[in-house]
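Note that one protein chain is taken out, while the other chains of the complex remain in position.
Showing subunit A:
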Amino acid sequence: MTGQTPALRLEGIVKTFPGVRALDGVSFSVMPGEVHALMGENGAGKSTLMKVLGGIYQPDAGQILIEEAPTVMASPLEAKAKGVVFIHQELSLADELSVAENVYLGELPRKSFGRVDWDRLYADTERILDRLKVGFTPQTLVGDLSIANKQMVEIARALTVDAKAVIFDEPTASLTDAEKDVLFEVIADLKARNVGIIYISHRMEEIFRITDRVSVLRDGQHTGTAITADTNEEAVTQMMIGRKLDLSRNVAHHELGDVALEVRNLSCGHLYKDVSFKIRRGEVVGFYGLVGAGRTEIAETLFGLRDPSAGQILLDGQALRITSPTDAIERGISLVPEDRKGQGLVLGMNCRDNMTLPQVDDLKAGPFVAEGAEVAIFDQYRDRLDIRTPGWKQLVGNLSGGNQQKIVIGKWLSMHPNVLIVDEPTRGIDVGSKSEIHNLIRDLAAQGYAVIVISSEMPEVLHVADRIYALFQGRITREFTSEDVTEDSLVRAISGLADNGGAQVA
């Protein structure tokens, strides 16, 4: 690739926020037709660097060069006009508008008198959606889509212009394997058209599958760039966190206690049917299945957010109805929800207040909130989860995506629940913290908590769960123990295919 002009080059970029030096003289380049991975721990500065490139932030120092010509990106629209397209980590779609309107937001095709050319809009969008092989139409309301499908809309946006460079900021965080494959085809296609691609992800297997070079950021500094083919996971991790990572599975076996939670023949309309399972104290149970298999809906029922249409929930052997989240929390059930921005956090509130929100009634000194106790809880979980923030007063909305997720996890861990349900707990979390969170989940189990881990990442369920329930189209198709599970049989179980190993659940 030497001798070519880079599609895009950044020179000595500096960006500071009050109390944080997010970027400290970062230089970086992408060649046309190259897929360049950008890695780093949560809060290392990846998203900030890309926002500078995309015209969302102005750098304090340094410059941006497109095909070696210095440029100023005054706004996202300008960046787009100059051929730099940005697919955000945090979804930025208008829920009340249709897919087509979102895809062409700000640039709707016009007829005379400024009227929107709906036919063309729908036709153009249709063409892009075909490329992405999605199952919804241009007319669908974005608010009705799952998170994964919203992500696909965000990607569709990038395909509307003739881009010189496309930035993907953790695009696969909420995609299924099949959707991921489609995305990688799209990336290959862009690459063949000589577009430079910047790809941010915490998932090593993706980095090694699709990228040509890897650059690593650490604490706002560029620590190195390597040709992907010449390096390995260990070396990249070392560059990222400055130490080696112990990925051995933590199977310190302990005695299991009584059944903490049992569900009998639970159904909820067409969302899931006839689901039965139990979980004992000290046990980690994985719920593995594709997005839409009903996993989240089961969790929401246990947390009092949905009324089951049939079946029974037994907590410590007692049949009961859980009527609201308040009710669930009082009975010691906690849920780390899948959508951190929509369901997990109040973005305009500070870190401490977010973390203690569910227990604010219990943390009292007289009639007042005991702020000292709150700070103590925050400090404890900041250290335990390695949350990067200048202090508890920082608004959660200003944290990096992964650090926001850690606040949500800390919020529910600090409740010391009897039954902890975590829905995609490590979405957007870096490798180091991920294993930290997995260890924490194992620790909790060892202390006698019952934990349900919902995940679409197979390595994750294989790593943390003692038992795995495979779900397919709203039903539990198979149950595996950590001894008898194989990747192949797990894949078959969540695709509704028969298999002849493992215990069949009626």
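One rule holds for everything that comes next: a contact is a pair of C-beta atoms (placed from the backbone, for glycine too) under 8 Å apart; a residue touches a chain by one contact, two chains touch by 3 or more; residues count from 1.
In this text, contacts and distances are computed from a predicted model.
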Pick from "Hydrogenase maturation factor HypA", "ABC transporter permease", "Carbamoyltransferase" or "Ferredoxin, 2Fe-2S" the UniProt protein name of the chain that isn't shown here.
"ABC transporter permease"
Using the touch definition from the top, which of A:G114, A:G135 or A:G348 touches the missing chain?
A:G348
Among A:V72, A:A188 or A:L357, which residue is in contact with the omitted chain in the full complex?
A:L357
Which one, A:S324, A:Q447 or A:T481, makes contact with the chain that was left out?
A:S324
For review purposes, identify every residue of subunit A that touches the missing chain, sorted by number.
75-77, 106, 303, 305, 324-326, 328-330, 335, 337, 342-349, 353, 357-358, 360-361, 363-364, 367-369, 411
